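The complex appears here minus one protein chain, its other protein chains still in place.
Presenting chain A:
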């Protein structure tokens, strides 16, 4: 889960990293009051989980409280790369002497975290890394050792950062490990005219798998932008809304992804990704089907199950159950293979719903669902 800038800022502050004074609001009127509290001038920053805010006009300096209100009014509701701005953060402007870049990222290939640091912050680090790789230090962190002061000094030295950043590097590692983050990034980390080191902007991605030991996360959780994704999440379903017309339900992330591709290969567009998971019960199948059917864009639904741990007869029972509670108005193509497939197919044959079609292969099922979705 990605955090908003203001949430990342809060975490930094809790771990003793200096940040500019700031407040968040969704109201232009309040923005005026905040600017007054911050001393009049304020940087108004759109809170969206995407990069490139500055270029899109989502970050502006307001000279006084009235300007802050006007600017907040302009930025709130803006669309930045498909993300609607619902909140702005107003931050006290800072006199910047130097800008740096620091982050800890997961190096999937090596299986550990990597410190990335550069004395050239404030801009696109990928560009710096591509054009002048020497300007970016990449230092692996031994998971057993972590980032001690000595390690932080090594990172700062390699990147050409001033010695005052060593403490920030240690604290940022604490943010990463104590909060179960997959990524922490400060860009820019600045040195002010007074010589203080401040995190001016930051990005934090938390590990959803660590939710069980990070109780505070509930509060940080942002609502799903898509109502169907929210409904699916409430039922514990692994669902991603896409913009096509063939609803896709399957078991196992790989098989569902593959099914989306096969549908696309048949000339239709998948409407969603829905993985009912391993060992899915009839209840989960029924829940999944009702979520997919409630998407008005869906013209046909493809259920593709290869029963391994999942039993096909349970899936078929789930479909039959769903037919009791949801009035099926769209065709449903079902392909069942693997564990208990024969029994599962018989369950659907017995129900003999006119809109439920069975197919014997994955490709054949996808072709049929695609044809049914694009028929008119």
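Note that a residue touches a chain if its C-beta (ideal position, glycine included) is under 8 Å from a C-beta of that chain, and two chains touch if they have at least 3 such contacts; residues count from 1.
Going forward, contacts and distances are computed from a predicted model.
Taken from the listed names "Succinate--CoA ligase [ADP-forming] subunit alpha", "Peptide/nickel transport system substrate-binding protein", "RNA polymerase sigma-70 factor (ECF subfamily)" or "Acyl-CoA dehydrogenase family protein", the protein name that UniProt assigns to the chain not shown is "Succinate--CoA ligase [ADP-forming] subunit alpha".
Interface note: of A:74, A:238, A:321 or A:358, the residue touching the hidden chain in the full complex is A:238. Although one chain is not drawn, the whole complex shows that of A:108, A:216 or A:327 it is A:108 that touches it. Residues of chain A in touch with the missing chain: 106, 108-109, 111-113, 126, 142-144, 177, 180, 182, 207-210, 212-213, 238, 240, 242, 250-258, 260-265, 269-270, 273, 275, 278, 306-309, 337-340, 361-363.
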